[in-house]
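One protein chain is absent from this view; the other protein chains keep their places.
So, chain A:
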Amino acid sequence: MLEVKQMVAGYGRLTALKGVDITVKEGEVVFVVGPNGAGKSTLLKTISGLMTPTAGEIRFQGDRIDGRGPETLCRRGLALIPEGRHIFKTLTVQENLQVGAMIRKDSADVRSDMEMVLDTFPILRERFKGVAGYLSGGEQQQLAIARSILQRPALLMIDEPSLGLAPLVIDQVYDSLRKLNETGLTLLIVEQSTGRVMELASRIYVLRNGKVVLEGDREELTDTSALDAAYFGFSSDAA
C-alpha cells in the first residue's frame, strides 16, 4: 500500500533521513521506533507531503506521491495526526470533527461515521458542544484520532500517540487504535519508546540517525534484546 524507497530528506544542510526504505501492507500496523533525533517525525512529515524529499521515491497505492501537497494526499486517503495533539483549540469538539469530515461529500455516511466515532470515544459525545481547548491531554489525543478517522483514510499515520499521556490513558488510546485496525484501517505509528509496541505491531522498524537499523515482523522480534540493541546502537554481535 505504501512504499518508501531510498528516501532522503532534511532541513537545509541538515540531512535527517539518509536513504530510508519502509513498506506498509494493507491491514498492517507498522511501528517506527527510535530515539530522539532519529528522523521519525521527518519520515511522517515527508510521507504526508508537509516536507518534500530531496531524493528517493514514495508510492501510495501504486502511484508516486512525493512532492504532492498535504491536502491532495489527504483527499487520496492518507491521513496524518501530527505530533503533540494538533487540535483546533478555540473551536468546539463538534467543529473539530466537522473539519475532519470536510473533504467528504457523502453527508449521510458522514453522519453515521460521526455516530461511530462518538461511540468509540464516549467522552467526545459528552463534550460535543464544548470548546476543544478545555479537554484534557488524553481527550485531545482522542479528538485528534477521531477527527482523522472521519476523513475515512486508507492509511492513518500517527506521530507519538502516547506522548505526554498517563499509562492508563495510553491504554485507552491503544485500545481504540486496535479496534480501528480490526475494522480494516491500516496504521503507521511512530513511537519513541519500544515498551507498548509489541502488543499491537504487525511489523517494526527501528530508526537511528536517519537510517533503518533493524526491521522485522513481530514474531521475528520476540527476543527484545535485539530490538533494544538496535535502539540503543550497541554493536550487532552484542545483540
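Here is the rule we go by: a residue touches a chain if its C-beta (ideal position, glycine included) is under 8 Å from a C-beta of that chain, and two chains touch if they have at least 3 such contacts; residues count from 1.
By our rule, contacts and distances are computed from a predicted model.
Engineer: So which of "Cytochrome c", "Branched-chain amino acid ABC transporter permease", "SufD family Fe-S cluster assembly protein" or "Molybdopterin oxidoreductase" is the UniProt name of the chain that got left out?
Structural biologist: In UniProt, the chain that is not shown appears as "Branched-chain amino acid ABC transporter permease".
Engineer: Touching the hidden chain in the complete assembly: which of A:Lys25, A:His86 or A:Arg111 does that?
Structural biologist: Missing-chain contact among the listed residues: A:His86.
Engineer: For the chain not shown, which residue from A:Thr120, A:Gln151 or A:Thr194 touches it across the whole complex?
Structural biologist: In the complete complex, the chain left out is touched by residue A:Gln151.
Engineer: Please output the residues of chain A touching the missing chain, sorted low to high.
Structural biologist: Its contact residues with the unshown chain are 48, 50, 69-71, 74-75, 79-82, 86-93, 95-96, 98-100, 102-103, 126-131, 133-134, 144, 147-148, 151.
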